[in-house]
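Removed from the display is one protein chain of the complex; every other protein chain stays in position.
Presenting chain A:
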Amino acid sequence: MELTRRKMLAIGSGTLAIAALPGLPAFASATDDAIAAFTGGADLVEGGVTINAPEIAENGNTVPIDVSAPGAVSIALFAAGNPVPNVATFTFGPLAASQSAATRIRLAGTQDVIAVAQMADGSFAKASANVKVTIGGCGG
């Protein structure tokens, strides 16, 4: 068995999970901090934004994610389990036909991907999806 990128990723995530138990709250707060920086600390409501992500990543190095939030002026994307949670911020001008975007992101391991949308009225909405990054290997 050779060490491939996927395996390295699995090893990486395992090391992360085992070694970084004390570090997890740090990541969580890094994500909270990043979200607060985007919202200015405003309250987040659920609903109004949808995030579409695979339940299990086919390749953790390039995970397709799409977000949409009708009426949003911008949508920020966060990967709560990555060392740096900020992924992207999409800004929509007044002439944008739709407020949606798609990208691919790298995930260090199983984690929540969070979308926060800023609405035209200045309010913020949030949605999240749990994406699993796995070694795989057994099928029916």
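Just so we're on the same page, a contact is a pair of C-beta atoms (placed from the backbone, for glycine too) under 8 Å apart; a residue touches a chain by one contact, two chains touch by 3 or more; residues count from 1.
The definition used in the following text is that contacts and distances are computed from a predicted model.
The subunit not displayed here is recorded in UniProt as "Sulfate thiol esterase SoxB", chosen from "Heme exporter protein C", "Rieske 2Fe-2S domain-containing protein", "Sulfate thiol esterase SoxB" or "Lipoprotein".
Checked against the full complex, the one of A:52, A:86 or A:128 touching the unshown chain is A:52. Against the chain not shown here, chain A presents residues 1-2, 4, 6-7, 10-11, 14, 17-18, 52, 54-59, 64, 102, 110, 132, 134-140.
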